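Complex shown without one protein chain; remaining protein chains in place.
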């Protein structure tokens, strides 16, 4: 049991002041503006929005500034802030096929309708430090190319689907309840809607490691990155008083469709199966990892034997949330004086007993000789 | 649950003029009312126009406490008024429910005709907080007479007289107390004051 302590207010106040001073750093250096963070550290902002589970660039930037760049702390701040706001309701599901695409690639088809659009990416560069950036480098103007304004950019999974080689998306009844972890605590077994929400909020590093483990054979699922796309989608919200869904503006998301070979089971024929990843902002590593773990967790539904950590729903979903994780790990820093005193007494007693038993045994042995 | 489009043939009466500040003041009064059962807390909401037959003080509490996540039950006169339903749906987003047991809040404009308390949600062992909070209109609300109240938040004893009430109300409220930690909570609302009667309060029916 945790027993609280009192006092220390002055020291805590002073520690806060010191922290604020250190956060600002050298005052001869210009202070960071939120716009700078939102524009120039966009991938950090994306991660904080994804795991903080709140889409608001400015708030994410503020959280990053306040947390001195500690992204998990920033995520925590965002989660805490959201509890102060009322819930208006649920959006209509976003339509990623109608995305204004900034990047779209497929590792499965070379030539595909809509083409491979690399967009802004590090993927094909050498990982060399660019010292030009350290010294106000010149900014190149992006090139322009021609595009067909009427061309669609269909999903790769739909192409495979047309051939019957891709499992269809499982049908669900129209009015099926959609799980919401912000309203109901996690319970097992968890359906895919709840699992996807959990993974979308989940820690990128944790999901990356789990996804990697499936590739290394722990619950292997032969994945291909069917498609990764990134860009802007419209968010729509049904307004009851108006009787129709009104547009709320656009948000940026990244989506990954992982395609996995599946040798079939008693319940499904051999075909390709899907793993899905979706996150706000630009976060390819996150959505790829999410898609791998999503596919691994579908083992129950696909009739596969769950043998690997990534397939263990309770293990994965219970440990994916970095706010919960950091809370429990870091609470160990707080005073545990009373608990520790109790434990110290116990260990002292056991230690004494052990020694006296040892001594008795030694005496008995001596006597026997 | 009422989910059909409202269609807003006409604009509902305006809500709180200063939503954040006003709602906080009303919330604070409600909190104090429940923390110190039986005390009369004054609400300053004279600038609020609520549609008939929803009393203004009840409207203020509803605007401060209800939201999208709190299903609300309306007693017959309120449920029958399109203006009241539109007003509450528009400003709070709370779904209006027909079943008392589904309600997080209940607005009772005619307490003398209200259904028995036992029909409302008393919460569950895991989540005793998921119970109904009743907001009941009171023409009279004083500490002059009425049953003796004691328990958490009351130094010795106090009295609360709310009228009109259904004949068996105090007996039902007394039975509600025995369910603790389960049970419903009540907020009475007169023309400008509110008083709380939480499930933790012991009610002595012998008048002092």
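Going by the order they are written in, the chains are A and B; count residues from 1 in each one.
By definition in this document, a contact is a pair of C-beta atoms (placed from the backbone, for glycine too) under 8 Å apart; a residue touches a chain by one contact, two chains touch by 3 or more.
Note that in this section contacts and distances are computed from a predicted model.
Engineer: Can you pick, from "Acyl carrier protein", "Phosphonate C-P lyase system protein PhnG", "Septum site-determining protein MinD" or "TRAP transporter large permease protein", the UniProt protein name of the chain not displayed?
Structural biologist: "Phosphonate C-P lyase system protein PhnG"
Engineer: Decide which residue listed in A:44, A:157 or A:311 touches the omitted chain of the complex.
Structural biologist: In the full complex, the listed residue that touches the missing chain is A:157.
Engineer: Of A:208, A:251, A:306 or A:325, which residue touches the hidden chain?
Structural biologist: A:251
Engineer: Give the residue, chosen from A:45, A:159, A:228 or A:278, that touches the chain omitted from the document.
Structural biologist: Answering carefully, the residue with contact to the hidden chain is A:278.
Engineer: Could you pull out which residues of subunit A are in touch with the chain that's been left out?
Structural biologist: On the subunit A side, contact with the omitted chain comes from 49-50, 53-56, 58-59, 82, 85-94, 96-97, 100-103, 110-111, 115-120, 142-147, 149, 155, 157-158, 169-170, 172, 174, 176, 178-182, 192-194, 196-197, 200-201, 234-251, 253, 255, 257, 274, 276, 278-280.
Engineer: Provide the residue numbers of subunit B that touch the chain removed from this figure.
Structural biologist: So the residues of subunit B touching the unseen chain are 3, 5, 8, 10-19, 90-91.
The definition used in the following text is that only the chains that are shown with their structure count from here on.
Engineer: If you average the CA atoms of subunit A and of subunit B, how far apart do the two points sit, in angstrom?
Structural biologist: 41
Engineer: Which residues, counting only subunit B, touch subunit A once they are in their complex?
Structural biologist: 3, 5-8, 67-69, 89-90, 93
Engineer: Touching subunit B in the complex: which residues of subunit A?
Structural biologist: So the residues of subunit A touching subunit B come out as 86-89, 183, 240-243.
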